[in-house]
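Only one protein chain is missing; all other protein chains are in place.
The first chain written gets the first letter, and so on, giving A, B and C; residue counts start at 1 in each chain.
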Amino acid sequence: MVLERELIQSRGFRNVQEGADTVGFEIALRMPNYRGVWGSLIDGVAVTVDGQEWTREVPRWTLQGRTFSIQELRQSTNVRWQLDEVATVMVPLAGGLAVGVHDVRVDIALHAPYIPAEFQPSIFTSQRKVTVLA
Amino acid sequence: MVLERELIQSRGFRNVQEGADTVGFEIALRMPNYRGVWGSLIDGVAVTVDGQEWTREVPRWTLQGRTFSIQELRQSTNVRWQLDEVATVMVPLAGGLAVGVHDVRVDIALHAPYIPAEFQPSIFTSQRKVTVLA
Amino acid sequence: MSNLKYGVSLYSYTGDINTVLTLEDAMAQIADIGATGIEILGEGHVPNYPEPSTAWIDQWYGLLEKYQLEPTNYGSWIDSSMWRDRDLTADEGTGMLARDLRLAHRLGFTSIRPKIGVVSMDLRPHPIWEEVIERNLDLAAELDLIICPEIHAPTPIKHPVVDEYIAFIERTGSKNFRLLIDTGIFQKAITTAKHDGLSEEAQEEGWRKPLAVPMSDLVDVLPYVSFIQAKFFDIDDDLVDGQIPWREILQTLKKNEWSGYLSSEYEGDRLPYRSIEQVRRQHALLHRLEAEIAGTL
Partner (left out) sequence: MSNLKYGVSLYSYTGDINTVLTLEDAMAQIADIGATGIEILGEGHVPNYPEPSTAWIDQWYGLLEKYQLEPTNYGSWIDSSMWRDRDLTADEGTGMLARDLRLAHRLGFTSIRPKIGVVSMDLRPHPIWEEVIERNLDLAAELDLIICPEIHAPTPIKHPVVDEYIAFIERTGSKNFRLLIDTGIFQKAITTAKHDGLSEEAQEEGWRKPLAVPMSDLVDVLPYVSFIQAKFFDIDDDLVDGQIPWREILQTLKKNEWSGYLSSEYEGDRLPYRSIEQVRRQHALLHRLEAEIAGTL
């Protein structure tokens, strides 16, 4: 399998249900760096949908089948975001997003210890229109 | 494996040796149609390299490991150009092409019997710069 | 009671498949939008067609299971002018269709669309069509496959070709021959989508001219329709399709209690990845419309 070239994948953009309630939405992201990294080097992702913003502290991360808050991920030791695996980031939003096309932007923050601390973290930005079906 | 999006593939663009002589060059092409076709529906490919042209009657075709002149291919019965397989077209040219970047254009002619004869063949054109290494 | 099911033809991903989408990626995309049916083109999507390896067939069934998809329609061709010096014989055409029926069955399909070569500007099928189909009706029955020629622009529903198909159904009484409707015949406005390979005039003649078949014509043949290819070209950011009248189509299907598959055929511009997003938009639009119509019927 291959991933879409855009960091924001079409597949996996959807609302999230908890029982009968829609509690948020999630986005599948391709790793923007040239190597995969340990989860603790991920400093979060800021998400903007149709102008509404969520800071890096908000989205929850699912990597390799395990779910973390960003605070937990920064302290993690044995989970990775690989080049060939998507990260799923979940943004809490009561009622979720309307079915249809949304303008989504992500600013993904990653640490690279071999680059001076003054330049940390690296920020990888991607923006595109994607469609929620349900 | 996947193929390059451009019909003209980078991989497979090379000069062809026969013994000590360079007798031509070859280009690997992705099928331009939405289905694969039987070889007899291929009406040839015109090739232009850096302004020099060869008509559809000239290039030799290698499909599924077998090599044909275009006249032979038009009469063939059991060879196909599939969506997931490249066709290799060989253009005779004494000495071959110079090592370096070339401007290559192909005009691939395919027959589609479900389209009126008046509109046959369909011509699929692709042009790009590709590099010969040897 | 109408039961509409949704699928996607791999034709939608032309240009993307084998370059930026593997078969598995395409199936994952289809499953991700909640569709349940997958349509393929035998000559397009079966590696080493007409003789796929058993390894590939195993992979095919493994992926159907993994993504919970069912094979719907299998597109085949009867290329009646394969060579310059002679036409295909009825014997040869019969053999071709039989080969595809067997392969379609082996891959789990329940419907097959043979595309027959034409002999005139108004797209009359080659005269062998009737014999080729008739000689395969028993095999189709044995394999539980419906053979359905495609009603495709620029051929409308009210046309001698369609009349002949219906006469054939009535004459043979076969349950294994039906019609496939390509929704391109309902196109109401021009499309600027470029169709690779075709000349300007051929495109003018065949694809850009909105045929705008009225819904009443669809109603007339609906009892004979077994499958619908949901052809479209472009759906914008507001989920508006400027060419295909989806609300009318769905209303007609629901009101006339038609059940079966709507299988996406994206035929717009072939920019990398565009097909993926467009198919998502189409399904979002169709689901929204179906819910709205359910509220009004």
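What we mean here is this: a contact is a pair of C-beta atoms (placed from the backbone, for glycine too) under 8 Å apart; a residue touches a chain by one contact, two chains touch by 3 or more.
Keep in mind that what you see is a predicted model, and the values were worked out from it rather than measured.
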For the chain that is not shown, enumerate the shown chains it touches in the whole assembly. A, B, C
Option from A:A28, A:L63, A:L97 or A:L110 whose C-beta touches the chain left out: A:L110
Absent chain, residues of chain B that touch it: 1-2, 4-6, 10-12, 14, 99-101, 129-134
Which residue numbers on chain A touch the omitted chain? 2-5, 30, 32-38, 40-41, 74-75, 80, 82-84, 110-111, 113-119, 122-124
Which positions on chain C touch the chain that was left off? 19-20, 272
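Definition applied: only the chains that are shown with their structure count from here on.
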Using the contact definition stated above, find the chains touching both chain B and chain C. none
With chain centres defined as mean CA positions, report which chain is farthest from chain C. A
Chain pair that, of all pairs, has the most C-beta pairs in contact: B-C
Dist(centroid_CA(chain B), centroid_CA(chain C)) in Å evaluates to 30
Residue numbers in chain A touching two or more further chains are 2
What positions in chain C touch 2 or more of the other chains? 20, 22, 272
